[in-house]
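For this depiction, one protein chain was excluded, whereas all remaining protein chains were kept in their positions.
This part shows chain A:
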Amino acid sequence: MDQKRLIAAIAISIGILLTFEVWNKAHNPAPPPAVTTEAPAAGSTAAVPAPVTPSRPGGTPGTDVSAAAPATPAQIITVNNGRVEGRLSARGLTLEHLTLTDYRETIQPNSPLVTLLAPRGSPDGYFAQWGWTAADGRTRVPDNDTDWTVTGGPLSATTPVTLSWDNGQGQVFEAVVSLDTDYMFHVDQRVRNNAAEAITVLPWGRIRREHTPPLAGFYILHEGFIAVQDGRLVEITYADGKKAQTGERRAQGSAWDNDATQGWAGLSDKYWLTALTRADDGVALRSAFRHIVDGTADRWQVDVAPPAAVTVAPGATANLATRLFAGAKEVRLLDRYRDNLHIQNFDKAIDFGWFYFITKPFFYAIDWLFHFTGNFGIAILLFTLALKIAFFPLANKAYKSMSRMRVLAPKMTEVRERYKDEPQKMQAEMMALYKSEKVNPASGCLPILLQIPVFFALYKVLLVTIEMRHAPFFGWIRDLSAPDPTNLFNLFGLFAFTPPTFLHLPAWALIMGITMFMQQRLNPQPPDPIQAKVFAWMPVIFTFMLASFPAGLVIYWSWNNLLSVAQQWYIMRGVAKANPKPPAQGGAVTAKK
């Protein structure tokens, strides 16, 4: 039952996703309009440096209080560990800029580095911040305009930074920020209560995105909010995040929240991720995903905080230690963080999908071949070849029976002649003949169905992993993750003419179409004549559909078709050798079947 459903679901999803991807591409949302520089938000408390008013008892870090910037420039701590460069602002304790020095925006060697985080108020505003909410409504807590006192720095893999702020009412707030050699920040925030009265405060960390990013828009690729909570993977797209806010959730500006003792929560792009998690194992945290409409702009927020506000007795200290990941979703790096820092299922930030258990090993295999060959494209071709070899015995077993088919050829021709005008009946008679003679030319549905998840998994690896990004192949393919830039309609660059996007027909898509046509000639036809017509058009449809797909996928697909043809040819040749004198007619029959 479940298996049947699963198989049905696999089949339908593959069919539909191919259609949807193209549709989605065509309907890709245009990049959102630039967000205007943030003015003091109307309605929010603006007295500087007034405490951030909690939005409800217990406090959520959702309410964003901004105010006119003080005149003096904020103190900036430089962040640099060799893989990231950025700025940590001592005003509001905000990681407001982060550039990934190993990744460039385009394949041009001098193109700008990928900027992941950008300050509030810039068009790409995207930042991380740590702070406190006064749950008791009276404790003076640091806010967006608080200038923390900096000790140490600049922030690097070897030098942490300590920020502190005395609120003048007996409480001293402190945050120790450190960074590893890759993409992981560690922030330990503390408050020491030197006053005579107890205070109730809520420490939090948040990731804030001040716009909806341009999406890759693939149906099978998740972009948006992502979390693992006590082993459960949660994925909410930006669109669903907006829809989720109804009733009480709308009042809190929350699309989702959950308490857990393991896992993480963040915002995922195709290749990049920002995520917050606990630094100490087993600490209970409430993670939330929020959507706030600010004028015409969408604001997105992921925050983590203890499930309840903390009461700090006089003379006592309260703390919250969190980690922030901000960087590229490199498979092995995420694996390492998962194992060494105990960040549960952190590798699931890469959308390996349902077939994680095959997709992930496939990635390792291709990556291994890549280090061996130095070319990701070659690695894909070698791996596909290996898969074909693994499945070869199945195909071979089926085609072996072809040798016996030749003996049957006269009987088959007879059936064919008799039921020329009734294809369904002919099919039935043919099957009866196969059964009585104990031969069968088809390999069966089970082997084919087993192959579907395998090839789907490979497709997924090529689509989601950053390792294929900007990886060159040969000739004109300089980025396997981007569409093939050539186009038939300007004779592959012979004319200086850029055809409209719907007329994009690159060389590799044509190669794919031709190989698909060749491969289909060897496949059995559907019994239904209308379906057989659809079948005949498939190579043409796919040539156009795959034109805008990553070149790596199209190359893989072409190669796979070519290998299928070669395999069939090889087996047929073996069959022909085993039967030196087959009737000429029989050969024709098997070729047609």
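Just so it is clear, a residue touches a chain if its C-beta (ideal position, glycine included) is under 8 Å from a C-beta of that chain, and two chains touch if they have at least 3 such contacts; residues count from 1.
Definition applied: contacts and distances are computed from a predicted model.
Between the listed names "ABC transporter ATP-binding protein", "3-isopropylmalate dehydratase small subunit", "Aspartate carbamoyltransferase regulatory chain" or "Putative membrane protein insertion efficiency factor", the UniProt record for the complex's undisplayed chain reads "Putative membrane protein insertion efficiency factor". When the whole complex is considered, the residue among A:239, A:284, A:389 or A:432 that touches the unshown chain is A:432. When the full complex is taken into account, the listed residue touching the unshown chain is A:452, out of A:452, A:488, A:514 or A:572. Touching the chain that is not shown, out of A:169, A:317 or A:424: A:424 (per the contact rule at the top). Take chain A: the residues that touch the chain left off the picture are 1, 3-5, 7-9, 11-12, 14-16, 18-19, 394, 397-398, 424-425, 427-436, 438, 440, 442-449, 452, 520, 523-528, 531, 534-535, 538.
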